[in-house]
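What you see is the complex with one protein chain gone and the rest in place.
What follows is chain A.
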Amino acid sequence: MSRRRPSDDSDAGQPHKRRRTSEPSEIEERLESLICRVGEKSNSSLESNLEGLAGVLEADLPNYKSKILRILCTVARLLPEKLTVYTTLVGLLNARNYNFGGEFVEAMIRQLKECLKVNMYNEAVHLVRFLSDLVNCHVIAAPSMVAMFENFVGVTQEEDVPQVRCDWYMFAFLSSLPWVGKELYEKKDAEMDRLLSQTESYLKRRQKIHVPMLQVWTADKPHPQEEYLDCLWSQIQKLKKDRWQERHILRPYLAFDSVLCEALQHNLPPFTPPPHTEDSVYPMPRVIFRMFDYTDDPEGPVMPGSHSVERFVIEENLHCIIKSHWKERKTCAAQLLSYPGNNKIPLNYHIVEVIFAELFQLPSPPHIEVMYTTLLIELCKLQPGSLPQVLAQATEMLYMRLDTMNTTCVDRFINWFSHHLSNFQFRWSWEDWSDCLTQDLEKPKPKFVREVLEKCMRLSYHQRIIDIVPASFSVLSPANPVCIYKYGDESNRSLPGYTVALCLTIAIKNKASNDEIFSILKDVPNPNQDDDDGEGFTFNPLKIEVFVQTLLHLAAKSFSHSFSALAKFHEVFKTLAESDEGKLHVLRVVYEVWKNHPQMIAVLVDKMIRTQIVDCAAVANWIFSSELAHDFTRFYIWEILHSTIRKMNKHVLKIHKELEETKARLARQHKR
């Protein structure tokens, strides 16, 4: 919302857009605001707010029907966490205006078809769920909903289609049942039994090779990491066993039963799932992340079991809240904490579990990692007496299970934990983890602590880390990130290149030009002299060594100093590192100088790639070389490799785009 500021008016003659305030768009904004805000904290009850809003909208129907339809369809698609609030609203409108109810259902079906056409499958699920809850609001007749589900489950009979296509239709059916299972079963039990039996046989025959790839832990204890459809199926089976009694979902429409049951229902038109095409991209299968159960909070309310629909609904809704408000961390935290359930569920545990589920999701989290760190900090601010303890408990549990945790997830755990600690003065009960000190340093637990301390140091400084851990942890403490200059000591004067290094040092301090540098370096003998093929500047590892060691040592003070050095002597670098062997050797020397300061190595490699001193292939060769084998399982190596691959990908995309644009321009030229 743009607020006009005094400064706008004081502009000297600069044209700026004045917002033309036309009435219809103001009214549309007001309607959207009214609809979106219903269900938020209010002095009145939800029921009276819904009643009031239904009255307002009914009165506005003659003039603003299409706008209201559009807004309601959009909230159905984008605010699934408030599903039952809006189905109730639609139910009330349908009771007052049967035609509007019919038009809404038609609009929803159109929207559903469009979503499926453009691969918006996650939003399509919300629409299907919305339609199914409309059965509970007497807007849609149960038999027609069952018929739609019959067509969905029928997709599993299609031949030569990707499994993920059948999976989606199955998921859309099963995941609606917590809301509407009871009603559908009451009206059409035979059909439902048939559907459930077809579901069971599909689930038995489908492939699950993706599961080991997506599990955060390889171990089944204490909580198995289940395939998402298997888990949902167990939950629905249990729901059926409980005679479809579901007690968690808030159902405002129950309060309006007398009004709603007078309403006439609409039949869903027969829905044929759009066929599979080449362009169809279905959602990836998932594994359900579980880290808590009811034993983790013995004092508090009982956490719904892993095979209860309550667990499914809570997790779905919490994920939806994060999806809605990820840009607004305070709002997101507040919305998560005001999730209804009052004292019946251990909400803090659910929230922490859902956040870690996203953070550890493979292959990638839905949102940028740092969002989760900051969101957890906001939650700690809002619940200072309870959430930090749950987080500490979670951290302890994650630590205990490091042995079977996917390495990528361990990396994310390290990044989260070190960043989190840096916001809380690095306070942690490190002694609790003394067990790792007796283990081989390459084992997951001590390795984890080492990497955490290294990351903590990057966010502070070396002495701080020494101070925050018990003395016994010194074996895991990071090295002091100082540079190692091989020509520094008088005692090294016998090293080949020593005198040239001294000469170079003086020259650089006196602001020598690139040409002067080259002439000084001419004096460096080439240990590969015998292999010299006489083509002038061949690969001379000693030249590279003397130059790079000296320069990096002189520029060691900060990143900026080093970057300036790379820029100033770019020409020298390019010449010395012209060959592939040259590039590899430059990287080797950088490592030798800065092996105590992995962060420096990473930023130097990044800069050298960007300024084309080395290329991505050289970095890959260097990382996989035998000289670095001993560091292969240190996370900084993978940080560098991933960063290099990302740069390569971005570059490829960029030039691909340029190629397409040039082709398009050429095509336009030919047309003339």
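To be clear about the criterion, a residue touches a chain if its C-beta (ideal position, glycine included) is under 8 Å from a C-beta of that chain, and two chains touch if they have at least 3 such contacts; residues count from 1.
The rule we apply is simple: contacts and distances are computed from a predicted model.
The UniProt record for the undisplayed chain lists the protein name "Nuclear cap-binding protein subunit 2", from the options "F-box LRR-repeat 3", "Glutathione S-transferase omega", "Aldehyde dehydrogenase" or "Nuclear cap-binding protein subunit 2".
The hidden chain makes contact, of the residues A:110, A:247, A:493 or A:665, with A:110.
Screening A:234, A:599 or A:621 against the full complex identifies A:599 as the residue touching the chain left out. Of the listed residues A:186, A:242 or A:328, the one in contact with the hidden chain in the full complex is A:328. Contact with the omitted chain, checked across A:423, A:633 or A:662, is made by A:423.
Against the chain not shown here, chain A presents residues 1, 5, 7-8, 10-12, 14, 16, 29, 32-33, 36, 70-71, 73-75, 77-79, 107, 110-111, 114, 118, 324-325, 327-329, 331, 368-371, 373-374, 377, 415, 419, 422-423, 425, 455, 458-461, 558-560, 563, 599-600, 603, 606, 643, 646-647.
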